[in-house]
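Only a single protein chain was left out; the remaining protein chains are all shown in position.
For chain A:
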């Protein structure tokens, strides 16, 4: 407690760029490189995503040169979905990860068509897509219709807050959060909630933009982030501010090791991370036992 007060006092004197990630514990939080009050952060994030919702997928393709699809494929393959699974995808608004999981399960099922048990199980598969922003969910529902998954009762769209989930304890086999945890106000609360809703043996997987340490590549990446991306946002989506927020929030997010220790603090075991593209993106995973 005393440590928190101390850090809060110190923080007011130290410039934002030198703040360490542990300061996210205090009652003011970061919105990119700006310091804002906690209550404001979720509103501001909400505005960002309402603004970007319609162009979200297009901008993802532009910014990552299409790589985000591969990253999400890798996330789902690490998950190893199975028929009858109850899965929760948080901050999964437009449904990318959820669609991939569903398709993976359906293809397993087609392969095992001769096994009658699996057919019944297939009926029980549920993939919950939870997002705090209704605009993103709406975009996701439309995309589901386009892909022919509109009638599929395995997909359930739920509006909710990652820090206070409406699901029961020990009810989920898997939990994923892709490019979402950067935007929450209290990372630890999200991790604790994730631990709560997972069953024994359930896995937590987080795909997030992370820190690059490789010398030359780091400079190039910084250049790309701060010069190209906001400009791209301005031109394609007409919204420079939101994309400025995006690149700043990546820098403020804890580095891989620190985030891994936060996951372990929440109670997960076998916490590992895998860097993709030299650390531009990292997939953290944990097991609940």
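Definition applied: a contact is a pair of C-beta atoms (placed from the backbone, for glycine too) under 8 Å apart; a residue touches a chain by one contact, two chains touch by 3 or more; residues count from 1.
As a convention for this text, contacts and distances are computed from a predicted model.
You can't see one chain of this complex, but its UniProt record names it "Ubiquinone biosynthesis protein", from the set "Ubiquinone biosynthesis protein", "GPI-anchor transamidase component GPAA1", "TATA box-binding protein-associated factor RNA polymerase I subunit C" or "Aldehyde dehydrogenase (NAD(P)(+)) ald5". For the chain left out of this panel, the touching residue among A:74, A:199, A:218 or A:251 is A:199.
Note that of A:45, A:59, A:85 or A:229, the residue touching the chain absent from this view is A:85. Only one of A:46, A:160 or A:267 touches the absent chain when the whole complex is considered: A:267.
Seen from chain A, the chain kept out of the figure touches residues 78-80, 82, 85, 112, 173-174, 198-203, 257, 260-261, 264-265, 267-274, 285, 287, 289.
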